[in-house]
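See structure below.
Every protein chain of the complex appears in place save one, which is left out.
Chain nomenclature is as follows: A, B and C, assigned in order of appearance, with residue numbering initiated at 1 for each chain independently.
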Amino acid sequence: MKNMTKTGWITLLGMAALAVLPPYFLLNGHAFYMDLATRLVILGIAAVSLNLLLGYGGLISFGHAAFIGLGAYAVGIPSYHATWGGFDLIASYNGMLHLVLAIGVSALFALITGAISLRTKGVYFLMITMAFGQMAFFLFQALDVYNGDDGLTIDVRSELPFVNLDSPMQLYGLSYVSLAVAMLLVKTIVNSRFGMVLQGAKDNNERMVTLGYNTYFYRLTAYVISGMMCGYAGFLLGNFTTFISPDMMHWTRSGELMFMVILGGSSTALGPILGSSVFILLEEVLSSFTIFWHLPFGLMLIGLVLFVRGGLMRLFKGRGE
Amino acid sequence: MKKLLSAALAATMLTSFVQAAEVKIGFVTTLTTGGAVIGKDQEKAVNLAIEHMGGKMGDLDVNLIFADDGFKPETGKQVTDKLVKQDNVDIVAGYIWSNVLLASRKSVLDAGKFLITTNAGPGPVAGKLCHENFFSASWQNDETPMAMGEVLNQKGVKSIYIIAPNYAAGKGMVAGVKRTFKGAILGTDMTTWPTQLDFSAELAKAKASGAEGLFIFYPGKAGGAFMKQYQQAGLKDSLPLYTTFTVDALSLPKFQAAEFTDVLGSQFTQQWDPTIDNEQNKRFVADFRAKHGSYPSFYAAQAYDSMFLIKSAVEAVGGDLTDMDSMRAAMESASYPSVRGEYTYGNNHMPIQAYYLREVVKDDDGNWTTKIVQTVYEAHQDIYAKDCPLK
Amino acid sequence: MKPLLEVKGLMKSFGGVRATDNVHLDLAKGEIHAIIGPNGAGKTTLISQLSGGLQPDAGTVLLNGADITNMPAYKRAKLGITRSFQITSLVMGMSVLDNVALAVQANDGHSYKFLKPARSICHIRDKAMENLAKVGLRKRADDLASALSHGEHRQMEIAIALASEAELMLLDEPMAGLGPKESALLVDFLKELKGQRTILLIEHDMDAVFALADRISVLVYGRIIATSLPDEIRNNDDVRHAYLGEE
Partner (left out) sequence: MDYTLLFVQMLNGLQLGLLLFLVASGLTLVFGILDFVNLAHGSIYMLGAFICASLTFVLGNFLWAVLVALPLTGLVGYAVELLMARRLYDKDHLDHVLGTYGLVLVLDTLAHIIWGPAGITVPLPAWLDGQVELFEGAVIPVFRLLIIATGLAVAGGLFWLVNYTRLGMLIRAGASNRTMVSALGINIQTLFALVFALGAMLAGLAGMLISPITGASIGMGGQIIITAFVVIIIGGIGSMKGAFIAAVIIGLIDTLGRSFLDKLFMLFMNENAAETAAPAVSAMMIYILMAIILAVKPQGLFPPKVR
């Protein structure tokens, strides 16, 4: 604890606020703010997973929303069939099955699309990941069984041992703990030998290859890990909103996720959470004042880019860090 | 972040601790994006309705909260959640888009509140997903195109080509016209919604199909784009156009400004028209025009009706909003003065009402508007009612 | 004795320009082989083809008799080929020690290890520190690579090459941009390595080349016009004409 940096303290403080405030809101009759916090925390997990790629791997994925969608449909589709019949193989309310599906399908999707995408770099990588995201989007739009782009209402949430997802408090608790675990996981990975290779390749790929690292596979591994985490966030989001639609996978959503990470400050532990918090809260607060809230919001983004380099975390950082 | 939270907290306190004798109505519509044309028209109509009521329903003050669905189901659900959980409204009304309604309905109904749609009417909410607290102030999606199918039969059209957007309502419209139209359907194109605005490929296909008529459904700005391209393609004589929800009071002034005369004389079906002869409608149309300088659209008419439907329920229970059973019974009787004239409710709380054939004409001042040419159905009930378990 | 590295008929062109034109070359174990030539002769292109950064159009590259012509760069590194870069190529966002540690880590089994913090693995850090000490950068171990001077960057390149324990070091103008004093230090240092490692040295500094090289090849317009002992190269008329004479 002695060695805690200023950002470390802020991270701790932020996480503490997230632990205390939302339940307080709920108990005082402001269920909506609990909802807001749940959304924020779940998207925070997605942003943290993206940060592993974008911040530490230098891989700007512009199709990450696809994983959220896949994770959410991994809840929606089995639950739909359990209610309305058909597709006996997966028709079930069993949360563990949903979880395995969400993470498994995400991993598979990441493996296939990553293997192709990682042949490119820079903006080309950004665009090819976007293309795969859009393919997922249009695929689910075409699936008439699940109402295409009208979306699917989840009537029964995943049934998990120990946790009842119908209870907003327990759902939030699970999401919060998941976020903490996700942050720790990313931090651990980043500091590990694997993380060193990933960050080295971000900075100077040629050097890393010359040293004997097959950076392609290291990056692919990171891409799969990130995809799985994001798929898990989708699993939570599906259970939270109980309404899922292909729209969750649209490139604009991937863009929002990306903006959250950059806004908060990529390659910092708290940056993604800070970004998603500011993004969601600003949206909420500004839009309650005017329907033209995009105007001040846009101006803020421009101001941030022009005058604060490296995202909001930079505002908190001491000079020496 | 803490500052923001406390600001949010303060805002909450302000709104939720002021509880007077009032009826709180949340109205979900589209106020941003291109869809806002419709939302704005509904907003105007709702405000006019409240003005006509003197700001009161019975003894209760009316507290209206408008929410923007941003033209997206997910956003629609989020703002609905907020209305229900945070603003704690008594009744949620609104919903232009079927997919937004489908996404949001559960949030309202699970909270035990009334939900009144002022436009969207997808099949499921009339059928297997019907609910005792759900009412429609509009129609079921399939009905208007079914009326158009009848019109096509009467006109002796042998074959048609269909172009419609690929979303809930679009599919409903296609299903509707296919149900009643007895001729051949030579092709159906479902286009990407709401992004696709260039229909050159579809129009070329429709023309090549050799159909006798073209049936389309394009609400909002896509309708304007479609009509324009239809005109540019010069298909008026070879491939007459039959529309539903495409030409309306919102697009007509734009067409008139652009001197798009092909629209004059075009026909479409609807449950309402500004010329319907009753006191309520006359007052609504006249005051709306006086205030906003344009004819109200059918979206506006439905939104206007929804407020009077709610008013009838509030008055029936003398302001005791906890007596939901009596409120429900009052609404089921549809005894309020509707701008469309009298109608009744089916078991699924969908209107059983008349459908008319409207035609675009010039009014006395030279403004483009519509008039009724014929009555297609006297009292039509949607086909999903039988799937609804409600009695 | 069989040569460590054999290059046969290597060809590479860029849009019609022959950067490498039928190059034959062999390096004996423990030898320091220098390649000299005017700017634009294709020296860096040659090295890149040996390290795997570029694919030749034709020809073969053999390492210990095994064909590695089409082998990707990372695999060649695993077999013991390392290179330094003419234009400093380091992981600038990391510390000096991290840079060298990455080279050590590369030879310490695979790096699909996700849990243990890399900076707490003693044998890697120690070995990295050892190599930093060899080039005299011990004191700067914790500084960011980007904070170091140009000369220090050159030293880091050498430390990394050493740490990778490669049998064959391809050094691309290690003296470039160094002052006379620093160059002299580096020459001394490379002399010490003589016999332990095989080095392909590209260098413009003729004093360094003649001080270090066992053999010298002269590359002009992608062609090797002579390969011989330093003294013979010094006296070769073609070489004087093509290259040395212009100095």
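Structure notes:
The rule we apply is simple: contacts are C-beta pairs under 8 Å (C-beta built on N, C-alpha and C of every residue); 3 or more make two chains touch, one makes a residue touch a chain.
Quantities reported herein were computed from a predicted structural model and do not represent experimental measurements.
Taking the complete complex into account, the chain left out of view touches A, B. Considering the whole complex, the residue from B:65, B:225, B:264 or B:383 that touches the absent chain is B:225. Across B:114, B:161, B:255 or B:384, the residue that sits in touch with the chain not pictured is B:255.
Considering the full assembly, B:208 is the residue among B:21, B:208, B:286 or B:379 that touches the omitted chain. If you put the missing chain back, the residues of chain B touching it would be 32-37, 39-40, 166, 187-192, 195, 197-198, 200-202, 204-205, 207-208, 221, 224-225, 228-229, 231-234, 250-251, 254-255, 257-260. Within the complete assembly, residues 54, 60, 116-117, 119-124, 127-128, 130-132, 134-135, 138-139, 141-142, 144, 148, 251-252, 255, 258-259, 262-263, 266, 292, 294-295, 297-302, 304-306, 309 of chain A touch the chain that is not shown.
Just so it is clear, only the chains that are shown with their structure count from here on.
Shown here, the protein chains touch in a chain-like sequence that does not close on itself.
As a whole-number value, the distance joining the C-alpha centres of chain A and chain B reads 36 Å. Here the spacing of chain A and chain C, counted between their Cα centres, is 43 Å. Counting partner chains per residue, chain B has no residue touching two or more of them.
Remark: chain A residues 14, 17, 21, 25, 29-33, 35, 141, 147-151, 153, 241-243, 245, 247-248, 274, 277-278, 281-282, 284-285, 287-288, 291-292, 294 touch chain B in the complex.
Interface of chain A with chain C (complex): residues 188-189, 191-197, 199-200, 202-204, 206-215, 218, 221. Within the complex, the chain B residues that touch chain A are 1-2, 4-5, 7-9, 11-12, 16, 31-32, 68, 72-74, 77, 81-82, 85-86, 98-99, 102-103, 106, 122, 166-168, 193.
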